[in-house]
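Heads up, one of the protein chains got dropped from this complex, but the rest are sitting where they should.
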Amino acid sequence: MTTTAASTKTRRRRAFTRGDKFTLSMFLGVPTFLHVVWVWIPAIATIGLSFTYWNGVSLSNIRWAGLANYDTIFTAAPQFYDALRNNTYWLLWFTFIATPLGVLLAYQIDRKIRGSKIYESVYYIPVVLSLAVIGIIWKFMLGPGGLVQALLGYPEIERAIPIFSNYDINTYVILGIASWRHIGYIMLLYLAGLKSVDPSLREAAAIDGATEWQTFRKVVFPAMKPVNTIIIVITVIESLRAFDLIYIIYGTSTGWPILGMLVFVNIYGQAASMLGAAYAVILFLLSIIPIVFYLRTVFKDDVA
Amino acid sequence: MSNEVTENGVSRRTVLKGAALGGLGLVGGGTLLSSCGSDEATGPVTFTARTNDETGLKIAQALADAYKAETGIDVTMQGSGDTNAFQDGISQYLQGTPDDVFQWMAGFRTNFRADQGLLADLSDNISNLGDQMPEGFVSGATNPSDGKQYIIPTTWYPWGLHYRKSTMIELGLDPENIQTWDDFMKLLEGTQKKGLIGYAMGDKGGWEAMGTFSIINTRMNGYDYHIDLLNGRAKWTDQATIDVFNQFAMLIPYMNKNFLDISWDGMRDLLLQKKCGAMMMGSWWANDFLAKSQEDYDDLWIVPFPEINPEFGRDSIDAPVDGVSVASNGSNVEGGKAFAEWIGSEAGMLAAQAAGDTSLYANSRLDTSGYDAFNKQKLAVIGEAKNVMNFLDRDCRNDFAGTIVGPAIQNFLKAPKDVNKIVDGMQEAWDALPPLE
Partner (left out) sequence: MSGIVQDKKYRDRQKRKDFFITVFIAIFAFIWMVPLLWTFFTSLRPYSDVIQNGVFSKPSSIGIQNYINAYDRMEIWEYLSNSFIVAIPAVVLTLFFGSLMAFVVTRYSFKFNLYLLLLFTAGNLLPVQLVYAPLFKMYIWIGELFGNRNLLYDSFIGLILVHVALQMGFATFVMSSYMKTIPKEISESALLDGASVFRHYWNVILPLLRPPLAALSVLMTTWIYNEFFWAIVLIKSDSKRPITSALGRLQGEFVTDFNLLAAGAIMAALPTLIIFFILKRQFVSGLTLGSTKG
C-alpha cells in the first residue's frame, strides 16, 4: 500500500531535478557506504580468511588452508564442543525458563497490582546496567568475601568455595546472572505489548469462564504476535552472541567456554590465527537461522 | 616438525647462570652512560608500563622523570591497563599506534613479533651497553632467526616456593630444609592441619599453574625433556608427561578450593594476608609487599621447589627476563631506542631501584652487594640451578601455550582423573597447528 502510493506519486513527478538526484544519492549513499564498508565487507572478508592460515599481521603471510581450520575445530578442539554445549544450555535456559518468566512477570504486573510501577522499574534496572558492571556486582555476591559466600558459611577469604569455577554449578550461576538481566528485558518488552491489548477482551474471556491460562493462550498470545517475534529473535540472538558477561567474569581464560569467547581468543589475542575466523563463521551460520526467520516475519508483507 | 619454536635454550642456560653469579661480584663504578642515545634521538618519547598496580606505575614514572632530568627529553608514561589484556592484544597494539617504548618480556613473545617486523632492532643499543649487559642476558635476548636483539633486558626473577617466615615459625615448620617430595608433602600437611592453605593456587588466568607443571616436569624428566615437549619433539601423551600430571594431582588436596576463581594477584593476597603456607610463583610482586610495609617485605622468603627424581635434583628453574622493547611503528623510534637503552643502563636501573623496585637487575654494574636478604636469596635460588628457562608461555608457541596448555591445565585441576583425555586433546591440538611463519 505504502509503496503503490509513493510510486504513483513519483511517476507523476517524472524526473527528479539534478539537485534532488544529488540529495537522494547522498541520503542513501552515505549511510549505505558506511554500513557496507564497516560491516558487510569485513564480514565477508572474515569468511574468506577462515579458509587461510594467517597470524593477522602481515598481509603477505596469508596462505591458503582450505578447510584445515574447520577440520581443527571439529576434530582437535575439545573446547569447541564445550562451547557449543554451553551456548545450547544458554539457549535452552533462555527459551524455557528466563523468557517465559519474563512474560509471566509482565502478565502479572499488567494486572495493575499494587505498586506495579515500582516492580516494573525494579525488574528493569539490571537491563540498563552495563554487563561490565553486572559482572563486578556479581563478583561481590559470589566471589571470595562475597555475600553468598558469607551466607553459605564461608565468610573468610581463605575458605571461600569455588562458585564460578565449580563445574557442577557454574552453568546455572552464569545463566542465573544472565537471566537477572534477560528477564527484565523480556518483561518490559512484553508489558509494552500487553498495553496495546484491549483489557476488555481479557475480562470478557474470564467472565466466560476461561481460566487464566486459556485467556492467555487464546486471547492475549495471538494478539501479541509482533512482540512474540521480537522476543524469540532476542532470545536466540542473545544466546548466540553472549560474550561480555563471560569476558568480565572469566577474562580470556575460557573458564566457561562459549563460541563468542572462542572467536575472541583466537582472532584477537596473541595467539591470533584464522581459527578464530572459522569460529566466527560457525557462529555466523548459527545466527543466520534466527536472522532469516526474523526478516521473513517482519518483511513478509513487503515482499508479497 | 616445521612448527617447532627455534629455541636458544642451550646457549641461554649455560651463559645466564654465569651472569647470575658474575653479577654479584661486579660493583658499579658510578659512571653514567654518556654514549647513550644518538644525535637523532630527540623529541618526546612515549612509554607504556606493562602493569596496572600502583607500585609498578610509580617505578615507571620514576624512570620517565629521571630520564627527563638527565636529558631534558619528555617521557609520557602510561599504564597498560589489565596486564593479561595488554599481553593478549600485543600484536594489534604494535600494528596500531604503540607507544615508542614498552615493558615486555624476552622469549618467544618477543621473537615472534620481531619476525613480523613489529619491533625495532636494538642490537646497537645492546652493544652500546657493552659490559653492563652480561653475555647471558644478551644471548637470552637474541632472536634465533636473525641473531639480533629486540629487547633490552632489565630485570629478572626466579619461580620458587614463596612463604612468610613468620607463618612458618608459628607453625613450627622449616621450608628451608625440605629436600624431597616427602618432606614437601609433610610441610603441606603441617600447614593445612593448622587451618591454613597448604599450597596456594590461583589459575584463573590460565598461566599461573604452568609454573608448577614446568617445575615438576623438569624435576621428574629433566630440562631437555621439558623443552622437547614444548617444541613438539616429545609428546603430551607420553607416559612421562602423564606421570607429571599425576604428581601434580597430589598437590590439589592442599590447594584452596577456589583456585580457578582467583588469579595470581589473589594468590599474592592470600600470602600477604597470611592465609596460606607455600605458594609457587615468580617473585615479581615482591614490590607489593614492600609497598604494604617493610615488615611484610622482610617476612617474605623463597626456596627452590623440592627434588623429585635424584637424577635431576634441583637443576632447573624458571627465571624469566623482563625488559623494554621499542615498537617499530612508534612515532619516535630513535628517541625510543635511546630511552630503552638508558633504562637498561646503570643510570636507569638505579632510578628504578631508588623508586622502590626490588627486582634482580640484568645490568652488571648494579651494586648487588647492596641487595637485601630476599634478593640475595633469589639469586641463590637461581644460582643453584644449572638450566634456566623463560617460563612455559615464553618458551612455547603463543597459539599453543595460551589457547591449549592453559585451558588444559585448568581442566586437569578440575578433574585430575581425566588426565588421559586431556593429554590426548593437547597432542591433537599440537598436531593440528599450522606451520609457524
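By written order: A and B. Residues from 1 in each chain.
Keep this in mind: contacts are C-beta pairs under 8 Å (C-beta built on N, C-alpha and C of every residue); 3 or more make two chains touch, one makes a residue touch a chain.
Keep in mind that what you see is a predicted model, and the values were worked out from it rather than measured.
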| item | value |
| --- | --- |
| Per the touch definition above, residue among A:72, A:99, A:149 or A:253 touching the missing chain | A:149 |
| Residue of B:121, B:243, B:265 or B:298 touching the missing chain in the full complex | B:265 |
| Of A:17, A:60 or A:200, the one touching the omitted chain in the full complex | A:17 |
| Chain not shown: contacting residue from A:80, A:164 or A:264 | A:264 |
| Interface with the undisplayed chain - residues on chain B | 52-54, 78-85, 89, 92-93, 95-98, 263, 265-266, 269, 273, 329 |
| Residues in chain A touching the chain absent from view | 2-3, 5-7, 9-10, 13, 16-17, 19-20, 23-24, 27-28, 30-32, 34-43, 45-47, 49, 56, 59, 105, 108-109, 111, 113-115, 118-119, 121-126, 128-133, 136-141, 145-147, 149-150, 155-156, 180, 188-189, 191-193, 196, 206-207, 226-227, 229-230, 233, 237, 240-241, 243-244, 247-248, 260, 263-264, 267-268, 272, 276-277, 279-281, 283-284, 287, 290-291, 294-295, 298-299, 302-303 |
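In this section, only the chains that are shown with their structure count from here on.
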| item | value |
| --- | --- |
| Whole-Å separation of chain centres (CA-atom averages), chain A against chain B | 40 |
| Residues of chain A defined as touching chain B within the complex | 53, 55-58, 61, 65, 68, 71-72, 75-79, 143-144, 156-158, 160-165, 167, 250-255, 257, 265-266, 268-273, 275 |
| Residues of chain B defined as touching chain A within the complex | 84-85, 87-92, 95, 109, 116-118, 196-197, 204-206, 256-263, 266, 269-270, 273, 275-276, 398-403, 406-407, 410, 414-415, 425, 428-429, 431-432, 434-435, 437 |
